[in-house]
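All protein chains but one are shown in place.
Labels for the chains are A and B, by order of writing; each one numbers its residues from 1.
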Amino acid sequence: MNTTNNYRWRKFVDQIMRGSTIVATGCAVIPLIAIIGYVLTLGASALSVQFFTDVYQPPNMAKAATDGTTPAFDPNDPFAGIGIPTDGSAPADGSTPAEASVYAGGPVGGVLHGIIGTLIITGMGLLFALPIGVFAGIYLSEFRNERYSTIVRFCCDVLSGSPSIVAGVVIYVLVVIRNKEFSAVAGSLALMILMIPIVTRTTEEMLKLVPESMREAARGLGAPTWYSTFTVIIPAALPGIVTGVMLAFARGAGETAPLILTVLGSNVISTDLFAPMASLPLLAYRYTESPYPGENTLAWGSAFVLMMLVLIMNILVRVATRSRAGANR
Amino acid sequence: MAKQQHAESWSNGKSVLRHGDVPFRVGTVVLASCVVGLVIAMGAIMFVSSSEARNAFGWDVLFGQVWNPVVTDVAQPTFGAWPSVRGTLLSSLVAIVIAAPLALGIGIFLAELCPPQLSTPLSFLVELLAAIPSVIYGVWGVFVFVPFFNEVFSKPVSETVGDYIPWLAGPVATGRGIMVTGIVMAIMILPTIASLTRDVLRLVPNTQREAMLAVGATRWETIWLAVVPYARAGVIGAVMLGLGRALGETMAATLLIGNSQRISESLFAPATTAASLVANELTNSVSSLHESALITVAFALFGITLALNLGARLMIWYVDRGMAGGRS
Partner (left out) sequence: MSSMTITKLAPFYGKRQAVKAVDMQIAANEITAIIGPSGCGKSTVLRCLNRMHETILGARATGSVMLDGLDIYGANIDAALIRRRVGMVFQQPVAFRTRNIYENVAAGLRLQGLTKKADLDQAVEEALKAAVLWDEVKDVLNKQGSALSGGQQQRLAIARALAVKPDVLLLDEPCSALDPIATANIEELLAQLKKALTIVIVTHSMQQAARISDQTAVFMVDTSSGNAIGELVEKSSTADVFTNPSDPRTESYISGRVG
């Protein structure tokens, strides 16, 4: 067999390049395992019943609780003015080890306020986003031949591609400045901007999957479009729309930047919608920037809860999608 | 009368407006228009709020070298965001340079070379990377990656090669800087580019592969010389989308970039990005001019990512249309 001269080189290149694509895929899987692994292990060590049921008390507030003064709330320095030495030595005034344990790295208190806050803010954001997103999805699917739908779809893409901080900036200008206060509602509005495109796109795609024959059958029976849409088409697409809602929730729960500008954060449990509120990603962010190991542990814990939320949502969506695809076969 | 309507709707094929259809139509259009309105409102609000700074500084808001919000006895506040803009551009460049070839390789593997049983689970894993919130990348970056990278790469390299190559120079203190930010952002944008590349490559008609194989090409030659060129517009579009994501990334950047306004030649030195500038300073702005300057920066981010997204969608649409309509 007369081989051409460069054949051995071509064979070599073929094997090297094919191998390198496997290496590339490894470069995606390895960081994934590393990140999930570290969050799960380091975050799990922060977990305790206290973690889920308590609110972190910075030492100055704990001290104030015992001697009845009102601490100044300074989110940047929870140890302002309380006389606990920062080099780990025993406090001069004989305060209890619990207040100093934050230096030892053990968790102090928990993130219940963050969990509640995340649920409230994200839930509210979803509530705002759902009507707009679902109906925009209906419009894009059922009236897809109109020229206006191209514009709507383009705007949807713009929203989904814009940096999350931009949503925060807009709501900051529109709501926070005007009302001179940070609030959970403002945060929800910012999250709404980010969640609308996800809900819209998923709704549109799921509605498009409903076979045209269903619509024709409904029309043939004389049903008005709105009736057939709500009683036939949407129920058929509902499982898919629900997965879109879940994905939007998972995305909204993880966003931090818009919340920095609209919600500010808090150290106490609050359900006041018009005041600052805590939130898991905010806690993770602030506790990471903190120099105190105890707070850092809480940061890992918050990351853990957030990660579990996102992972479970995504896996559920995947399982639901696959079983539906299997059932349709 | 009802029977007549029935017959009409069957015979002329057009949908006849029935009772209740008009409110339905109006309702969906109104709510869909909220999406459009939102985009317009966002642009308008940022445009108006940025006018104070734009009128005072013009383009210097973005390209001026000094960002100093504070009134001192020697200087008026100036707002030149170039250190931040430069940080954004450099860190995104590092991210794209790392992520684009890797993501292309992953897309090729998933679309062309992967055994079919593995392809779905692997795709899922890659997409899971995209679902991880960016603040978690930041947390992991600060406590795990930066110390590790510092010991393994930044310190050794800056102490040896850094004497000769200015952009690898030390000193490396905390390890936060453009390079680690770029690397972590690369991991974040990998799934975006990879899954889009995989989708686009799968659309290439099989006849192209067979024609290349039939003249004696190896598997890799078929992929590189027939499949990827056919889909190259889509691949470029995917990279553009990834770049857009990197430019706008806030949380990982804020935690990893070191937040320093000093411009240093070295990639190991701390810097700042446009998004983290806005995140750090907007709620603590000291004057309305400060605030307006920050909003100008945010507006610029909005505009650039909009343009990138538009370009990317056009590219991908072009590939789609070419494949569906043209002869293969």
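We adopt the following convention: a residue touches a chain if its C-beta (ideal position, glycine included) is under 8 Å from a C-beta of that chain, and two chains touch if they have at least 3 such contacts.
What you are looking at is a predicted structure, and each value in this text was computed from that prediction instead of being measured.
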Exercise. Check the options B:T181, B:T218 or B:N309 and report the residue that touches the missing chain.
Key: B:T218
Quiz item: Please identify, in ascending order, the residues of chain B that touch the omitted chain?
Solution: 116, 207-218, 221, 225-226, 229-230, 232, 322, 326-328
Practice problem: Name every residue on chain A in touch with the hidden partner chain. | Solution: 1, 3-7, 10-11
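Going forward, only the chains that are shown with their structure count from here on.
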Quiz item: Where the centres are mean C-alpha positions, what is the separation of chain A from chain B, in Å?
Solution: 18
Quiz prompt | chain A residues touching chain B - in the complex, by the definition given at the top | solution = 10-11, 13-14, 17-18, 20-25, 27-29, 31-32, 34-36, 38-39, 42, 131-132, 135-136, 138-140, 142-143, 148-149, 151-152, 154-159, 161-170, 172-174, 182, 193, 196-197, 200, 219-220, 222-227, 229, 250-251, 253-257, 260-261, 264, 281, 284-285, 288-289, 296, 299-300, 303, 306-307, 310-311, 314, 318
Quiz prompt | Of all residues in chain B, those that touch chain A in their complex | solution = 2, 5-6, 9-10, 15, 18-21, 23-25, 27-29, 31-36, 38-39, 41-42, 45-46, 49, 101-106, 108-110, 113, 122, 124-126, 128-129, 131-140, 142-144, 187, 190-191, 194, 218-221, 224, 241, 244, 247-251, 254-255, 275, 278-279, 282-283, 294-295, 298, 301-302, 305-306, 308-309, 313
